[in-house]
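Before we start, here is the structure in question, set down as structure tokens.
Every protein chain of the complex appears in place save one, which is left out.
Order as written gives the chain letters A, B and C; numbering starts at 1 within each chain.
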Amino acid sequence: MTDQNLTVRFFARLREELDTESLELPTTPGQTVGGLLSELAARGGPWAQLQGEQPVMAAVNQAMAKPSTPVMPGDEVAFFPPVTGG
Amino acid sequence: MTDQNLTVRFFARLREELDTESLELPTTPGQTVGGLLSELAARGGPWAQLQGEQPVMAAVNQAMAKPSTPVMPGDEVAFFPPVTGG
Amino acid sequence: MISIQTEDFDVGAEYEALRASGSGTGAVATFSGLVRDSGDLSGVTGLFLEHYPGMTEQVLQGLIDSASQRWDVRKARVIHRVGRLALSDQIVFVGVCSAHRGDAFAACEFIMDALKTSAPFWKKEITGDTEHWVEQKDSDLDRSKAWK
Partner (left out) sequence: MISIQTEDFDVGAEYEALRASGSGTGAVATFSGLVRDSGDLSGVTGLFLEHYPGMTEQVLQGLIDSASQRWDVRKARVIHRVGRLALSDQIVFVGVCSAHRGDAFAACEFIMDALKTSAPFWKKEITGDTEHWVEQKDSDLDRSKAWK
């Protein structure tokens, strides 16, 4: 990972269904969590579920994030299903 | 105790201030918890507090009772301050 | 199960006994009350606890029965000590296990709140050589009424 990239991590069902634990992606100016999600969903196949019916939660730098949360170079973004611990 | 009497028990602050753990009293027809309390309060001195400002709780045969609860021969009646366990 | 006793109790052992209530149990809630240094008085060094033998057990069993009618209760345990207790000693234990956490929490808190206003125990605070019968708190009556 370089400072110009961002890391995207996937957990639980998403990790399994995308068969991907993490990705490094270049950042684009003005990028947001929602924009990143659309970009990934456009890959099609299992990726389409990122904008499907089942809710996807997001975190930026290990704090819960919203679609409008900005994404900067060096950030760690994570996508995962609603949490089910406890 | 005979079947014609009733037992009256006192607990905690009442037991100490009346210097009495229990009494045996003859029953009178139509007696109630409230009537018994008036009768005892009429003894005066520390007994007057049974109808004083501080609330007194009552039980008949080990179940919480009200002033209107009837008292029968052979019953165990108890008077005590509001409970403070736990 | 209910115990009124002068002896101390072991919360770890009580928890393990509750937990062993079958594979449908998903939640165990416990509460323990300890002798605190300030109650009605400050500088409390100990307590004396009196109870009404016989009635106490009946009232506590009634509280467990009520809780079991309102919530899923797989097992419930109440222990209350009586006699002389020192600062930081354990006074009371309530443990409930249930399929679900909401039921375990609610039943455990209900039993504790109701015990405070309906079980015939009386507490005397000891501060050095002074003794003081604790007064019932309005806040305890309010908490108990909130379950109705």
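Note that in this section a residue touches a chain if its C-beta (ideal position, glycine included) is under 8 Å from a C-beta of that chain, and two chains touch if they have at least 3 such contacts.
In this text, all values refer to a predicted model and were calculated from it rather than measured experimentally.
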| item | value |
| --- | --- |
| Shown chains touched by the chain that is not drawn here | A, C |
| Residue in contact with the excluded chain [from C:28, C:60 or C:82] | C:28 |
| Candidate in contact with the missing chain, chosen from C:19, C:70 or C:84 | C:19 |
| Contact partner of the left-out chain, one of A:37, A:50 or A:78 | A:78 |
| Contact set of subunit A toward the excluded chain (per top definition) | 9, 11-13, 15-16, 59, 62-64, 78, 80-86 |
| Touch list for subunit C against the chain that is not drawn | 10-13, 15-16, 19, 23-38, 87-88, 90, 99, 101-102, 104-105, 108-109, 112, 139, 143 |
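To be clear about the criterion, only the chains that are shown with their structure count from here on.
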| item | value |
| --- | --- |
| Separation of mean Cα positions, subunit C and subunit B [Å, integer] | 26 |
| Distance between chain centroids, defined by C-alpha means - subunit A, subunit C (Å) | 48 |
| Inter-centroid spacing, subunit B versus subunit A (mean Cα positions, whole Å) | 72 |
| Multi-chain contact sites of subunit C, meaning residues that touch two or more partners | none |
| In subunit A, residues with contacts to at least two other chains | none |
